[in-house]
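Left out: one protein chain. Kept in place: all the others.
Order as written gives the chain letters A and B; numbering starts at 1 within each chain.
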Amino acid sequence: MSAVRAAPDTRPAQDIEAVAPQLQAYTQNLLFEDVWRRPELSPRDRSLITMSALVAGGHTAQMPGHLNRALDNGVKPIEITALITHLAFYSGWPSAMSAISVAKEVFKARGIGPEQLHPASDPLPVDAANEAKRRAAIEQTVNPVAPDLARYTNDVLFGDLWRQTDLTARDRSLVTVAALIAEGQTDQLAFHLNRAMDNGLTQAQAAEVITHLAFYVGWPRATSAVTVARTVLDARGH
Amino acid sequence: MSAVRAAPDTRPAQDIEAVAPQLQAYTQNLLFEDVWRRPELSPRDRSLITMSALVAGGHTAQMPGHLNRALDNGVKPIEITALITHLAFYSGWPSAMSAISVAKEVFKARGIGPEQLHPASDPLPVDAANEAKRRAAIEQTVNPVAPDLARYTNDVLFGDLWRQTDLTARDRSLVTVAALIAEGQTDQLAFHLNRAMDNGLTQAQAAEVITHLAFYVGWPRATSAVTVARTVLDARGH
Partner (left out) sequence: MSAVRAAPDTRPAQDIEAVAPQLQAYTQNLLFEDVWRRPELSPRDRSLITMSALVAGGHTAQMPGHLNRALDNGVKPIEITALITHLAFYSGWPSAMSAISVAKEVFKARGIGPEQLHPASDPLPVDAANEAKRRAAIEQTVNPVAPDLARYTNDVLFGDLWRQTDLTARDRSLVTVAALIAEGQTDQLAFHLNRAMDNGLTQAQAAEVITHLAFYVGWPRATSAVTVARTVLDARGH
C-alpha cells in the first residue's frame, strides 16, 4: 500500500475544478495531500472512519470512491461488510441497507465474490470483568424503562455483534466512535472513547480521529467531540 | 392483517445475502421474525414509527418497501399523507417533499387515487385546559425571542395541524415522538412523550417505541431517549 493510494481518487475533485476552484484547492492540497497523509493514523484507519462517517450520514453518493479507496488502503471486503453490519446497530438499519447496496456494486465491479465475505471463526471470548460492569450500567439505566432494549443490548449488541471476529474489537471501537461523532451523539461518546482506548487506541490516535472527522462531518461535531474527549482523557489521567 | 405481513418485504434482504450474510441473518431472524412480531406494539404502530424514522432521516431509498408494508399493515393512504404532512413541521419541508414524491409513486403503483387522499371532516375541538398551559409555555420561552415563531406555533402548528382529523391525536404523538428520537432532539422529547401518554400511549408502548427505533435509528439515539423517558415516567409516578 503506497502513500499515493492513501487519498481518495481525485478525479471527482478535478471534475469540480471549473465550478468550485477554491473547494477543489482545499480538497487537493489540504484534504488529500495533507490530512490523509498525516502519520498519526494509517490510511486504513482513515478509510474506516471515513466510511463510518459516510454510512452514519447517509452519504451514498460519496461511497463508491471511498469504498474503492478503502479496499486500496488495505481494508478487507469482509471488514467493509462487518463495518456496515456493525453500523446497522449504531446508525440504524436504513443507513446500513443503503450502504450495503452500494458496497454490493463496488464488490461486483472488483470481482469480489461471496467466498471473500463469509466470516468463519468462533465468536471472541467475553472479557468477564468489563462485561459485568457494562451489564450493571445497563441494568441501572435502560432496564427500568425498556427491559427488552436492555435485553437486546446485552444479548445481541454486546453478547453477539461485538464478539464477531470479522472486525477486531479495536476497529469496532474506531467505527463506533466515528459514527457517534458523525451523528452528534455525545451522550454515548465518553463510554465508547474509553472502550476504544481500552481496546488499544492511543491518545494521539483519538485526537487524530477527531481531527480527520472535522473534515468529514464538519467542525461543529468535531468540536463537540473534543469537549467529551477532554473529560475522558482527564479521567484516565492523561 | 396476518402476522406474516407485519414485517417488511424480505426480498431486498435476500438480495443482500451474498454480500452481507450476517446482516441478512440479523435482518431476518432478529428484526423481521422477532422485533416486528412483538405484541407490545401492533404492526400498524410499528409501520407508523418506522415511516417517521425514514422521513426524519431522509432515507428515501428505503421508503417504497416500508410504504407498501405500512399499507399492508393497515395504515390508510390518507394517514401516510398526513404523517408526511405532519413531519413537514417536525423534520422540515425538504424531508416531507422528498417523502411525498416516493409516496406518490407507491400510491400510483397500487392504484390509490385522489379520492382516497382528501380529508373531509372538521378540525378536532381544542382541549382548552391543556392548550392554555401549552400557550403559556410558548409565551414564556419562544415569544420573547421570536414572536412570529410563537404565533405560527400557536396558530398553525397546534391551532391547525394537530387538529386535522386525518390522523388521530394519539397517532400524531407517536409520529412526533418517533421523529424526535430519530433526529436526536431530546430537548422536546419530554413534552411530546408526556403528550403521547396523555393521548393514550401506555408505558409499555412508549418503551417499545424506543426499543423498535433502536433498530431503525441506531442504539445511541434510543439510549438517549431512554434517559428522557425515565424522567417523564418518574414525574408521572410510574
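The rule we apply is simple: contacts are C-beta pairs under 8 Å (C-beta built on N, C-alpha and C of every residue); 3 or more make two chains touch, one makes a residue touch a chain.
Predicted, not measured: the structure shown is a model, and the values here were computed from it.
From the options A:Leu54, A:Leu87 or A:Leu189, the residue with contact to the chain not on display is A:Leu54. Interface residues of chain A facing the missing partner chain: 12, 16, 18-23, 26-27, 30-31, 38, 40, 53-54, 57-59, 61-62, 184, 207-208, 210-211, 214-224, 226-227, 229-230, 233.
In the full complex, chain B makes contact with the omitted chain through residues 58, 60, 81-82, 84-85, 87-98, 100-101, 103-104, 107, 114, 117-119, 141-142, 144-149, 152-153, 156-157, 164, 166, 179-180, 183-185, 187-188.
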